[in-house]
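With one protein chain removed, the remaining protein chains of the complex are shown where they sit.
On to chain A.
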Amino acid sequence: MTNSESEKSHSLVNFFVFDTSRNFPEDEEYKSIIYYYPKETSKDTQMKEIGRTAAILKFSQTFGTSGNCHSLHTRKTRQYFNEPEPGFCMAMTVKLPNMSLHNDLEPHDKVFNSLLVHSYHMFRLFMGTMSSALKVSEQPEEELEQLKLRAAYFYSKHLQMMPLEDADLADAFLGIQFLPMDKLSFLKVRSLVSHVEQTFPCITSTTVLYQDQIIWTGLCQDDIQLIYNYLTTKLFPASLSLNTETRFLTGPADVHSLTSEMRIPHVFLNHSQTIPDECQLVVYRIAGVTVCLFIPASVELDHDFFASLDLIVGPRIVALSADVAEQALVRKTNSSLNTGTDSIRFLYFNQWNMAFKSTLHQSIPGHRRILQCQPSANNDVIKTCADLCEDFSSFGEGEILVKTKSDAWVIGKLSNQRHLYVVVTRKNAELVDICDEVRRLRNLLFKDILLLE
């Protein structure tokens, strides 16, 4: 990244995780550092940063009125804090772009805080909780060894993928895109899932996607939110480089070869339970349909399992995918608003079922979504949406209409946990026209749900 580029967008100054419950001797305090980025930072600087963070948190706990401190604003940086588990703390510092040039690029606390929290959730998904990595030992520093290894393994990769430059409200919502389809096709998918689970009783849960959209998931909401994010931002993009014949995105590379290498990630699910479930994640894809199978870690998966899965499930999915693909196509061409006309776009998120839909963004299977509003209004508009979202969190339900500097109207609405942000970029539009436009959009796309005035 060149110097000038780094000045235009946000960049990561540091990211660290440390232990707050153990008392190390004064000269060994650095042992409480579980992970620190950048790695090259001197021990001294690391200790100073951590000491300062601990102090800020302590201070805010003592004098704050509304719970913990989440962020610290300075002229050139923003620092975000998170205490993911008792006794552990994590923090991330982001450098602001050159303020005088890009006044509108001030980061949104809600968005960046979400990135930090999300980084922990992803860690927990693949590595288990931090406390589960603790080893029983007399020496406090030895207790943390395993955790340090895991954190280093996970975060060294995760931080590279963190979308600091173009994070927006969508990253804060971290919603799920469901595939719109008719009930019969949906019930057929359900029937397929039941069949798979009956045939292979070791499967505890199944999730089905078509391209990048969910059709069915047997997971709980918290888990599917993370798994969906993992699939769409990591596994699917990575699979683009795979041979198109490959059906198991995780599992044996070649199902017909007995000696084929197995690569099955383990994930930790159901964190609301006292002991989360450790599962193997088998991802099978054929004809655009992806089936994710969650199988307890204790079950040994042999070659036969994959072969018979391929044999039994493969043909049924192929038969089904024709249906699904047809529907996906019909719906795409039917509603011009879904693809987004230039003058009116929207972002919708339902907190109750995590459903997310946006015509402000363009989603390309296998790639991170990109904003597709008029280029000049891009940041302006999506930032206004985030502003409104933050307003709602203190203000409650309602509707807010704003006109941005770039002459676009943004209408934010929160009704019964549903967020709807509509952007109208029409020259010289009156408020009445805007309201009419929004009503038209609602009657077209949201006629089946109750969005209160």
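Methods note: contacts are C-beta pairs under 8 Å (C-beta built on N, C-alpha and C of every residue); 3 or more make two chains touch, one makes a residue touch a chain; residues count from 1.
Keep this in mind: contacts and distances are computed from a predicted model.
Candidate names were "ATP-dependent DNA helicase 2 subunit KU80 isoform X3", "SUMO-activating enzyme subunit", "Colon cancer-associated protein mic1" or "Large ribosomal subunit protein uL15m", and the UniProt protein name of the unshown chain is "Colon cancer-associated protein mic1". Of the listed residues A:184, A:297 or A:431, the one in contact with the hidden chain in the full complex is A:184. Only one residue from A:74, A:131, A:221 or A:308 touches the chain missing from this view: A:221. Among A:98, A:199, A:257 or A:308, only A:199 touches the chain that is left out of the view. Contact between chain A and the absent chain runs through residues 178, 181-184, 186-188, 190-191, 194-195, 197-199, 216-221, 224, 350, 352-353, 355, 396-398, 416-418, 448-450, 452-453.
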